[in-house]
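The structure is given below, and queries will be raised subsequently.
Removed from the display is one protein chain of the complex; every other protein chain stays in position.
We just call them A, B and C in the order they show up, numbering each chain from 1.
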């Protein structure tokens, strides 16, 4: 059991009907993707061909910020407002899709882009799954 | 001229046609609102009637996170992706609207909620204005 | 192999002599602790006795922010500056220690505080270990 799952399990009130497994998977995917994107932006910055990776770096930075925000919103359950949650997860999904698309273009040449693209794709899918469940 | 405006003015490439005044206003509104929400969550926490303000605190925390993320996304122009920007600003607007609505309910009793509600409403409107412009 | 370890492994330049295992452990501890603290603040907010948990909530929020910042700084290696890294990890460690101490006071009564205190203590130790290694 991950700490995320443990924190969901020990929440003192009703979680409001959302599937805990889907929710935990999405929180963990957001957190993992945020870290991968922060690290990928930095790895791109250290590539000799950094001038060709500027769009990738920028998309990485946006994706890290929106994954972090979504992961935080999803970790709160008190006074739940589906409009905020939905909008936060949609923004996260949009960034993950764009970042996965961009990183995949460099995945053959830069292994960090391949690892990051996979994390973005997993997070995009976890957001999709959660949006269908709420 | 604010630092935000100065940073837009000194960006070395084309800003892509978006009105600089509208963009600067939205960035500054996001930043101001994030700080007000962080402070309002904490002020609510120090009220004797904190038990009646838990939804307000939670909405404040979400709003701070989504304003911060939107303010960061809007401060970047390299490799611009309208889908990410639009989704980030929509999430920010949803949180600002919800937080303004919630804080307004306590504005008569708690002055920090009145100040925060005004910051949220300004940011909601700045997001609206920007979404119409992009 | 975690994504964090995979991103360290695929960084294109020299990581500057720091032990990768210790670094990965600290990054992952920061991320895990930030999520636990965000969730614990929210769980405390939903307790009937929230009025007695306000210091715990505040410390949780500080700890989440400082863990997030440290996790991001540690995920970057380009243009490494030991002074920034050291100060970021020291701030994270101070918050983790304070939050573990505070959550432990409620651990018998609130299981989320017990889970969170353990995550904070692990992160405090991971920060300690990293500070000795850099």
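As a working rule, contacts are C-beta pairs under 8 Å (C-beta built on N, C-alpha and C of every residue); 3 or more make two chains touch, one makes a residue touch a chain.
This is a predicted model, so every value here is computed, not measured.
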| item | value |
| --- | --- |
| From B:22, B:115 or B:131, residue that would touch the chain that is not displayed | B:115 |
| Contact with the hidden chain (one of B:47, B:90 or B:124) | B:47 |
| Residue of A:45, A:63, A:84 or A:130 in touch with the missing chain, whole complex considered | A:45 |
| Hidden partner chain, residues of chain B it touches | 3-4, 6-8, 10-13, 27, 31-32, 34-36, 38-40, 42-43, 45-47, 64, 68, 71-72, 75-78, 110-112, 114-116, 119 |
| Residues in chain A touching the chain absent from view | 41-42, 45-46, 48, 50-51, 54, 57-58, 61 |
| On chain C, residues whose C-beta touches the chain left out of the figure | 54-59, 61-62, 65-66, 68-69, 72-73, 76, 78-79, 81, 83-84, 86-88, 90-91, 93-95, 98 |
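Note that in this section only the chains that are shown with their structure count from here on.
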| item | value |
| --- | --- |
| Most remote chain, CA-based centroid, reference being chain B | C |
| Interface residue identity across copies chain A, chain C - same or different by half | same |
| For chain A paired with chain C, centre-to-centre distance based on mean C-alpha positions, whole Å | 19 |
| Where chain B touches two or more other chains, by residue | 54, 57-58, 61 |
